[in-house]
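Below: the structure, in C-alpha coordinates.
Every protein chain of the complex appears in place save one, which is left out.
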Amino acid sequence: MTLALVLGGVLALAAVAFVARPFLREPAPASDRLDEPGEPERRRLALAEERDHALAALKELEFDHRTGKVSDEDYRSLVGPLRRRAAEALRSLEPRAEGRHERVRSSR
Amino acid sequence: MTKVAARRSPARLVIALSVAAALAVFVLYTSIAGAGTPQIQPSDLPHHAGQVLLVGKVVSTSGDAHSHGGMRFVLRDVSHGSPARATVVYHGSVPDPYRIGREVVVTGKLRNDVFVANTDSLTTKCPSKYAPAKSKT
Partner (left out) sequence: MPALGRAALLLSFGLVLYALVAGSYAAWRRRRRLALSAQNALLASFLTTAIAAGILWAALARRDFSFVYVSQHISHSLPLGYALSAFWGGQEGSLLLWLLILSGYAALAVWLNRGTRELMAWVVPVLAGVAGFFAFMLCFVSSPFDTAPAPADGAGMVPSLQNPYMLAHPPLLYLGYVGLTIPFAFAMGALLSRRTDERWIVATRRWTLTAWTFLGVGQLLGAHWAYVEIGWGGYYAWDPVENAALMPWLAATAFLHSVMIQEKRGMLKVWNMVLVALAFCLSIFGTFLTRSGVVSSIHSFSQSPIGGWFLGFIVVCVVFSVALIYLRLPILRARTKLESLVSREATFLYNNLLLVAFCLTILWGVTYPLLTQALRGETRSVSKPYYDFFLHSFGLPLLLLMGIGPLVAWRRASIRALSRMFLIPFGVAAATGVALVAAGFGSSPPGLLAYTFSAFVLASIVLEFVRGRRATGSVVRLIGRNRRRYGGYLVHAAIVLLAIGIAGSSSYQTVREHALRQGQSMEIAGYTLTYNGLGSKQEANALATRATVDVSRGHSHVATLHPGKNTYPVEKTTSNEVSIYHDPRNLGDVFLIADQIDPNGTLYLKALVKPLVNLIWAAGFLFVFGALVALWPDAVEQRRLAERYASGAVAA
(Lines give C-alpha, C1' and ligand atoms only; values in the text may rest on other atoms or scores of the structure.)
Protein backbone atom coordinates (compact mmCIF):
# COMPACT_ATOMS: atom_id res chain seq x y z
CA MET A 1 0.00 0.00 0.00
CA THR A 2 2.48 2.56 -1.17
CA LEU A 3 -0.24 5.14 -1.65
CA ALA A 4 -1.20 4.83 2.00
CA LEU A 5 2.46 5.13 2.96
CA VAL A 6 3.00 8.26 0.89
CA LEU A 7 -0.20 9.92 2.09
CA GLY A 8 0.61 9.00 5.67
CA GLY A 9 4.07 10.45 5.30
CA VAL A 10 2.75 13.67 3.83
CA LEU A 11 0.19 13.96 6.60
CA ALA A 12 2.82 13.41 9.27
CA LEU A 13 5.10 16.00 7.74
CA ALA A 14 2.31 18.54 7.48
CA ALA A 15 1.35 17.92 11.12
CA VAL A 16 4.91 18.32 12.34
CA ALA A 17 5.35 21.48 10.29
CA PHE A 18 2.18 22.98 11.72
CA VAL A 19 3.21 22.10 15.26
CA ALA A 20 6.67 23.58 14.75
CA ARG A 21 5.28 26.71 13.09
CA PRO A 22 5.56 29.05 16.10
CA PHE A 23 9.25 28.21 16.37
CA LEU A 24 9.84 28.47 12.65
CA ARG A 25 8.17 31.86 12.44
CA GLU A 26 10.05 33.35 15.35
CA PRO A 27 13.36 31.59 15.68
CA ALA A 28 14.74 34.31 17.97
CA PRO A 29 11.94 36.35 19.49
CA ALA A 30 12.36 39.37 21.72
CA SER A 31 10.30 37.70 24.42
CA ASP A 32 9.10 34.10 24.69
CA ARG A 33 7.23 34.81 27.87
CA LEU A 34 3.60 33.85 28.14
CA ASP A 35 2.29 36.85 29.94
CA GLU A 36 -0.23 36.34 32.61
CA PRO A 37 -2.29 39.23 33.83
CA GLY A 38 -0.43 41.15 36.49
CA GLU A 39 -2.00 42.58 39.64
CA PRO A 40 -3.21 45.86 38.02
CA GLU A 41 -4.77 43.95 35.15
CA ARG A 42 -6.51 41.50 37.51
CA ARG A 43 -7.85 44.41 39.53
CA ARG A 44 -9.09 46.14 36.40
CA LEU A 45 -10.82 42.94 35.31
CA ALA A 46 -12.43 42.50 38.71
CA LEU A 47 -13.61 46.12 38.64
CA ALA A 48 -14.92 45.77 35.10
CA GLU A 49 -16.88 42.68 36.10
CA GLU A 50 -18.14 44.48 39.18
CA ARG A 51 -19.26 47.42 37.07
CA ASP A 52 -21.01 45.21 34.54
CA HIS A 53 -22.73 43.19 37.26
CA ALA A 54 -23.92 46.32 39.03
CA LEU A 55 -25.23 47.87 35.81
CA ALA A 56 -26.92 44.61 34.83
CA ALA A 57 -28.44 44.28 38.29
CA LEU A 58 -29.74 47.85 38.05
CA LYS A 59 -31.26 47.19 34.66
CA GLU A 60 -32.89 44.02 35.95
CA LEU A 61 -34.15 45.74 39.09
CA GLU A 62 -35.77 48.49 37.07
CA PHE A 63 -37.33 45.94 34.72
CA ASP A 64 -38.62 43.86 37.63
CA HIS A 65 -40.00 47.03 39.20
CA ARG A 66 -41.80 47.99 36.00
CA THR A 67 -43.32 44.52 35.69
CA GLY A 68 -44.45 44.60 39.31
CA LYS A 69 -42.20 41.91 40.71
CA VAL A 70 -40.48 44.37 43.02
CA SER A 71 -42.68 46.63 45.13
CA ASP A 72 -42.05 50.37 45.31
CA GLU A 73 -40.68 50.03 48.85
CA ASP A 74 -38.29 47.25 47.93
CA TYR A 75 -37.21 49.15 44.84
CA ARG A 76 -36.44 52.25 46.84
CA SER A 77 -34.38 50.31 49.38
CA LEU A 78 -32.50 48.27 46.79
CA VAL A 79 -31.80 50.82 44.08
CA GLY A 80 -29.68 53.12 46.24
CA PRO A 81 -26.96 50.63 47.18
CA LEU A 82 -26.91 49.26 43.64
CA ARG A 83 -26.44 52.69 42.10
CA ARG A 84 -23.68 53.43 44.58
CA ARG A 85 -21.98 50.14 43.75
CA ALA A 86 -22.18 50.89 40.06
CA ALA A 87 -20.93 54.43 40.53
CA GLU A 88 -18.00 53.28 42.63
CA ALA A 89 -16.99 50.66 40.10
CA LEU A 90 -17.29 53.16 37.28
CA ARG A 91 -15.30 55.74 39.20
CA SER A 92 -12.48 53.32 39.86
CA LEU A 93 -12.34 52.41 36.20
CA GLU A 94 -13.18 55.58 34.35
CA PRO A 95 -13.06 58.80 36.38
CA ARG A 96 -15.14 60.78 33.91
CA ALA A 97 -17.81 58.15 33.40
CA GLU A 98 -20.11 59.33 36.15
CA GLY A 99 -21.73 61.73 33.74
CA ARG A 100 -22.33 58.88 31.33
CA HIS A 101 -23.92 56.86 34.08
CA GLU A 102 -26.28 59.74 34.85
CA ARG A 103 -27.22 59.87 31.21
CA VAL A 104 -27.88 56.12 31.15
CA ARG A 105 -30.10 56.42 34.19
CA SER A 106 -32.17 59.31 32.94
CA SER A 107 -32.78 57.77 29.55
CA ARG A 108 -35.18 55.21 31.14
CA MET B 1 -38.65 48.67 54.60
CA THR B 2 -36.84 47.83 57.84
CA LYS B 3 -33.42 46.34 57.53
CA VAL B 4 -33.49 42.54 57.40
CA ALA B 5 -31.67 41.01 60.35
CA ALA B 6 -28.32 39.77 59.16
CA ARG B 7 -28.29 35.98 58.99
CA ARG B 8 -25.25 33.80 59.18
CA SER B 9 -25.01 31.96 55.88
CA PRO B 10 -28.55 30.71 55.48
CA ALA B 11 -27.24 29.05 52.35
CA ARG B 12 -25.36 26.47 54.36
CA LEU B 13 -28.36 25.85 56.59
CA VAL B 14 -30.57 25.41 53.57
CA ILE B 15 -28.17 23.01 51.97
CA ALA B 16 -27.73 20.97 55.13
CA LEU B 17 -31.49 20.76 55.72
CA SER B 18 -32.17 19.84 52.11
CA VAL B 19 -29.54 17.13 52.08
CA ALA B 20 -31.02 15.76 55.30
CA ALA B 21 -34.51 15.89 53.79
CA ALA B 22 -33.40 14.13 50.62
CA LEU B 23 -31.64 11.46 52.62
CA ALA B 24 -34.71 11.02 54.80
CA VAL B 25 -36.88 10.53 51.73
CA PHE B 26 -34.39 8.05 50.38
CA VAL B 27 -34.03 6.05 53.59
CA LEU B 28 -37.79 6.01 54.05
CA TYR B 29 -38.28 4.63 50.59
CA THR B 30 -35.71 1.89 50.81
CA SER B 31 -36.91 0.77 54.22
CA ILE B 32 -40.51 0.54 53.08
CA ALA B 33 -40.10 -0.71 49.56
CA GLY B 34 -37.20 -2.97 50.29
CA ALA B 35 -33.76 -2.76 48.88
CA GLY B 36 -34.04 -3.94 45.33
CA THR B 37 -34.75 -7.29 43.76
CA PRO B 38 -32.08 -9.96 43.76
CA GLN B 39 -30.70 -10.73 40.33
CA ILE B 40 -29.78 -14.39 40.16
CA GLN B 41 -28.97 -17.21 37.76
CA PRO B 42 -30.53 -20.70 37.66
CA SER B 43 -27.80 -22.18 39.87
CA ASP B 44 -28.80 -19.84 42.74
CA LEU B 45 -32.52 -20.24 42.29
CA PRO B 46 -33.19 -22.97 44.88
CA HIS B 47 -31.84 -20.63 47.58
CA HIS B 48 -34.29 -17.81 46.93
CA ALA B 49 -37.88 -17.89 48.02
CA GLY B 50 -39.37 -14.54 47.03
CA GLN B 51 -39.54 -12.35 43.95
CA VAL B 52 -36.33 -12.47 41.96
CA LEU B 53 -34.94 -11.40 38.62
CA LEU B 54 -33.84 -14.58 36.90
CA VAL B 55 -31.09 -14.18 34.30
CA GLY B 56 -30.11 -17.05 32.05
CA LYS B 57 -29.57 -18.43 28.56
CA VAL B 58 -32.41 -20.19 26.82
CA VAL B 59 -31.72 -23.88 26.32
CA SER B 60 -35.08 -25.09 25.05
CA THR B 61 -38.51 -23.60 24.52
CA SER B 62 -42.02 -24.86 23.82
CA GLY B 63 -45.60 -23.71 24.02
CA ASP B 64 -47.40 -20.47 23.35
CA ALA B 65 -47.07 -17.56 25.75
CA HIS B 66 -50.58 -16.46 24.85
CA SER B 67 -52.18 -19.81 25.42
CA HIS B 68 -53.71 -20.95 28.69
CA GLY B 69 -50.79 -23.21 29.51
CA GLY B 70 -48.26 -20.56 28.68
CA MET B 71 -44.80 -20.89 27.23
CA ARG B 72 -42.34 -23.20 28.93
CA PHE B 73 -38.62 -22.66 28.53
CA VAL B 74 -35.49 -23.88 30.27
CA LEU B 75 -32.68 -21.57 31.32
CA ARG B 76 -29.07 -22.26 32.18
CA ASP B 77 -26.39 -20.09 33.76
CA VAL B 78 -24.96 -17.47 31.44
CA SER B 79 -21.43 -18.77 31.90
CA HIS B 80 -20.94 -22.50 31.35
CA GLY B 81 -19.99 -23.14 34.97
CA SER B 82 -22.98 -24.98 36.34
CA PRO B 83 -25.26 -27.81 35.15
CA ALA B 84 -28.19 -26.17 36.93
CA ARG B 85 -31.36 -25.68 34.94
CA ALA B 86 -34.49 -23.66 35.66
CA THR B 87 -37.87 -24.38 34.11
CA VAL B 88 -39.92 -21.26 33.57
CA VAL B 89 -43.62 -20.94 32.86
CA TYR B 90 -44.41 -17.63 31.17
CA HIS B 91 -47.49 -15.77 29.98
CA GLY B 92 -47.45 -12.51 28.07
CA SER B 93 -45.52 -10.71 25.36
CA VAL B 94 -42.44 -12.35 23.94
CA PRO B 95 -39.77 -9.91 22.75
CA ASP B 96 -38.65 -10.32 19.15
CA PRO B 97 -35.00 -11.22 19.83
CA TYR B 98 -36.11 -14.18 21.95
CA ARG B 99 -34.75 -17.52 20.77
CA ILE B 100 -32.65 -20.45 21.92
CA GLY B 101 -29.20 -19.28 22.92
CA ARG B 102 -30.28 -15.73 23.84
CA GLU B 103 -29.72 -14.30 27.27
CA VAL B 104 -33.00 -13.32 28.88
CA VAL B 105 -34.21 -11.73 32.08
CA VAL B 106 -37.54 -12.64 33.68
CA THR B 107 -39.12 -11.67 37.01
CA GLY B 108 -41.08 -14.07 39.14
CA LYS B 109 -40.81 -16.59 41.93
CA LEU B 110 -40.04 -20.26 42.37
CA ARG B 111 -43.10 -22.38 43.09
CA ASN B 112 -42.91 -26.21 43.35
CA ASP B 113 -39.65 -26.40 41.42
CA VAL B 114 -41.05 -24.34 38.57
CA PHE B 115 -40.29 -20.67 38.15
CA VAL B 116 -43.58 -18.89 37.64
CA ALA B 117 -42.89 -15.70 35.79
CA ASN B 118 -44.81 -12.45 36.15
CA THR B 119 -46.87 -11.64 33.09
CA ASP B 120 -45.05 -9.57 30.45
CA SER B 121 -41.84 -9.54 32.47
CA LEU B 122 -39.67 -11.28 29.87
CA THR B 123 -36.91 -9.18 28.33
CA THR B 124 -34.03 -10.17 26.13
CA LYS B 125 -30.72 -8.44 25.71
CA CYS B 126 -30.15 -6.78 22.38
CA PRO B 127 -27.32 -8.52 20.57
CA SER B 128 -24.45 -6.37 21.61
CA LYS B 129 -23.12 -3.65 19.39
CA TYR B 130 -20.15 -3.43 21.63
CA ALA B 131 -19.07 -7.06 22.03
CA PRO B 132 -15.72 -8.10 20.60
CA ALA B 133 -15.66 -10.00 17.30
CA LYS B 134 -17.80 -13.14 17.35
CA SER B 135 -18.27 -15.82 14.73
CA LYS B 136 -21.55 -15.65 12.88
CA THR B 137 -24.23 -17.87 14.43
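Each chain gets a letter, A and B, in the order it is written, and its residues are counted from 1.
Note that in this section a contact is a pair of C-beta atoms (placed from the backbone, for glycine too) under 8 Å apart; a residue touches a chain by one contact, two chains touch by 3 or more.
Bear in mind that the values here come from a model prediction, so they are computed numbers and not experimental data.
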Take the complete complex as the reference. Which residues in chain B touch the chain that isn't displayed? 1, 4, 7, 9-11, 14-15, 18-19, 22, 25-26, 29, 33, 35-40, 53, 55, 64-66, 93-97, 103, 105, 123-133, 136-137
Across the whole complex, list the residues on chain A that are touched by the chain not included here. 1, 3-5, 7-8, 11-12, 14-15, 18-23, 26, 29, 31-37, 41-42, 45-46, 48-49, 52-53, 56-57, 60-61, 63-64, 66-71, 73-74, 78, 93-94, 96-97
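Throughout what follows, only the chains that are shown with their structure count from here on.
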Dist(centroid_CA(chain A), centroid_CA(chain B)) in Å evaluates to 52
